[in-house]
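Report on the following structure.
Removed from the display is one protein chain of the complex; every other protein chain stays in position.
Presenting subunit A:
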C-alpha cells in the first residue's frame, strides 16, 4: 500500500474557485454565472479579476441555465455556479433541452453535493445528481477528490468542448494529490496497485478508500484503489484491467446507490466481466441534519464501511 499523507485540509469548492480564476486568466472567453451563492461557490476572485465576465442571475436557476446556453452562442465558455441540488434536479429540463440536447459548451459547476452539506439537511443534500447528469447523452460528469484535483479539473473542463457537470462539496477534506497535476477527463487515476480487491472510489471518498486500504493492509489484504474522477465517460478499460487482476469490486461514492458510480461500474462488469461487487453508497434514502462526519458514519460512507465491503466482496469471490 502506497503511503499518502495530506499536506493540508481544504474544501473542494475552494479548488473550484481557484481553478475558475486560472481558467479565466488562460482564456478570455471564460465567463461565469451565479444564482446568489457567490461566497458558497468561492467565485469572488474570478469576479474581482473579471467583473464584466460575471453574471449575477439572482435566485433564478432556470434563467441562469438558459443564459449559459445563450452565452455559448457567440463563443463564450460559461461556468454556472450553485448548489448541486439546484444545479441538477431543479433545472433538469433546462439542462436537457437548452444545454445537452442543444450540445452547448456549458460547464455546470455544482457545490455542496451530497450528505456532507451537513446541517442544512435533506432538502439540500442531493444524492441523485450524478445519475441525473450521466443519463443525459453527451454530458461529461466529473467528481474530483480534493482541492488540487478540483482546481485541475476546473481548468481542464474549460478546454473541453461540450457540456460538463462538475461536482464538488462543502466539507474540508485532506489534500493529497499533486498541486501541479494534469487532469485527464475520462482517464481513471491509479492510487494504489493491489491484488486482492478493486476499490473504485469517487469524490472525497477516495481519501476514505485510501484509509480503508491502509486498514486492509494491516490485515494482510492488498487492495487496489482507483480514483474514478470521471463518472462519464467511464474508463472501462481501467476498470476491467483491475478486475481481471483482483476478481472482486467495491465502489464508493457519496450518492444514492441507485444510478451513481456503482451502477456505472456494474453495467460494465455485467456485460463484459461478471464480478462480485459491493456498494458503499447511500441506500436509497434521503439524508438528514447532522455534522458531515456523523452523516458519513450513519449512512455508511466512511473508511470502516469500505473495509467491511471489501471483506464481503473478497468472501464472495472465494465461494
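Convention: a contact is a pair of C-beta atoms (placed from the backbone, for glycine too) under 8 Å apart; a residue touches a chain by one contact, two chains touch by 3 or more; residues count from 1.
The rule is simple: contacts and distances are computed from a predicted model.
Novice: One chain of this complex is not shown here; going by its UniProt record, which of these names is it: "Copper oxidase", "Iron ABC transporter permease", "Ribose transport system substrate-binding protein" or "Transketolase"?
Specialist: For the chain not displayed, UniProt's protein name is "Transketolase".
Novice: Write down which of A:27, A:97, A:123 or A:291 is the residue touching the left-out chain.
Specialist: A:97
Novice: Taking the full complex into account, find the residue in A:69, A:158, A:238 or A:252 that is in contact with the omitted chain.
Specialist: Of the listed residues, the one touching the omitted chain is A:69.
Novice: Considering the entire assembly, which residues of subunit A contact the chain that has been omitted?
Specialist: Within subunit A, the residues touching the omitted chain are 31, 52-53, 55, 57-58, 60, 62-76, 78, 93-94, 96-98, 101-104.
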